[in-house]
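== chain A ==
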Amino acid sequence: MLLIQFLNALQFSMTLFLLAVGLTIIFGLMKIVNLAHGSLYMVGAYLGLSITNYTDSFWLALVIAPILAALIGAILYSILFKHIQNADPMKQVLLTFGLIYIALDSVRLLWGTMSHSISAPNILSNSILLVNEPYPSYRLFVIAIGLIVLFILYIILEKTKIGAKVRASVDDPETAQLLKINTDKILFYTFALGCGLAGLAGITVAPILGVEPGMDMEVLVLTLIVVVVGGPGSLKGAIIGSLLIGFVDSFGKVYIPQLAQIIIYAVMALTILFKPDGLYKR
Partner candidate 1 sequence: MSLSLNNINKSFGNIKVLNNVNIQSHSRECLGIIGPNGAGKSTLFKVISGNLKQDKGDIYFNSLNINNLNINKRARLGIAQSFQKNSLFLEMTVKESIMLALSHKYKITFKMLNSLISNKAINNDAMEIAKDTGLYDYFDTKSDNLSYGLQRQLELGIAISCSPKLLLLDEPTAGMSPAETKDIIKLIKNLSAKYSIIIVEHDMDVIYELANRIYVLDRGSLIFEGDAKAVKNSELVQNKYLGI
Partner candidate 2 sequence: MHAVNNNPQLRLQLFFALLVSAIIANIFGGYFTRFFVAEIVILSIFAISLDFIASRGGMVSLGHAMFLGIGAYATAILTLNYGISPFASTFLTFIIASLIGLIIAYFIVLLDGIFFIMVTLALGEMFNSWVFTSDYLGGSDGISGIMRPDLAFIGIDTNNPLVFTFYVLLWLISIYFLLIKITDSPLGKNLDAIRQNSNRISAIGGYTKAYKAIAFSLSAGIASIAGSLYVQLNGFISPELTHWTVSGEGLIMIIVGGIGSISGAILGATVVHIVQHELSSIINWWMLVIGFGFILIVLFMKDGLWGLLEQIQKKLR
């Protein structure tokens, strides 16, 4: 039973991670928080829904939906954020806020207001026996996706030239600009990547949580807390923060449902008091 809870928490943490990592890298690089990040999560899920319905293949949706989400991110960056890069960060954040409204109504216009569901692909629709307990293999799949993404991002950030450029741009944007690390291109790809990851989170989790308008904000709040606690711009902070919040939330809801929220508040409050830059400063 404990193993089941543990795996559920881990699965939830991985979902949070996919969302938080995109948000935190955008925050670290562009110094803005994209409040419409949850909207991209939602759009990813809906696009995945349509692709699955149209092609009868979840796997296709799993691949294409994030790419489409990344494309939307790329377009948003090119027509909006690129041009106001030097404006007051607050202005940019307000813009992302306006995008939430646009995304929400667009989704409702295109897909209606009912909730939908996506079935997990057949190979993953069964349960695996773990220590004599059946556990849905799809959830293990979600965990795996999270870990794979973590691994890939780690390799990119730490071992590649482009990763070094990203880290440089986060740590010291002025110097990076002087060294002609082509920050604008980096921002473009990173923003698109962040949006793509949000879309990936959406389609990945859709078979578990369903697809409905309103899913954008539910998840945004916890994601924001993960970024605040973990520290903006830090990959390490994103994974540690996701695990921390994910486990507290999951175990909390099962064992002490009344207090679960308060504990998360408390974690956030303590972080703000003692480590206002987050646990891991990039």
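Regarding candidate selection, all candidates are chains of the complex that A comes from, given by their letters.
Worth pointing out:
Definition applied: a residue touches a chain if its C-beta (ideal position, glycine included) is under 8 Å from a C-beta of that chain, and two chains touch if they have at least 3 such contacts; residues count from 1.
Model, not experiment: these values are computed from the prediction.
The listed chains 1 or 2 are all part of this complex, yet only 2 touches chain A. For chain A in complex with candidate 2, the residues that touch the partner chain are 27, 31-33, 35, 84, 88-91, 93-95, 97-102, 104-106, 108-109, 217, 220-221, 224-225, 227-228, 261, 264-265, 268-269, 272-273, 276.
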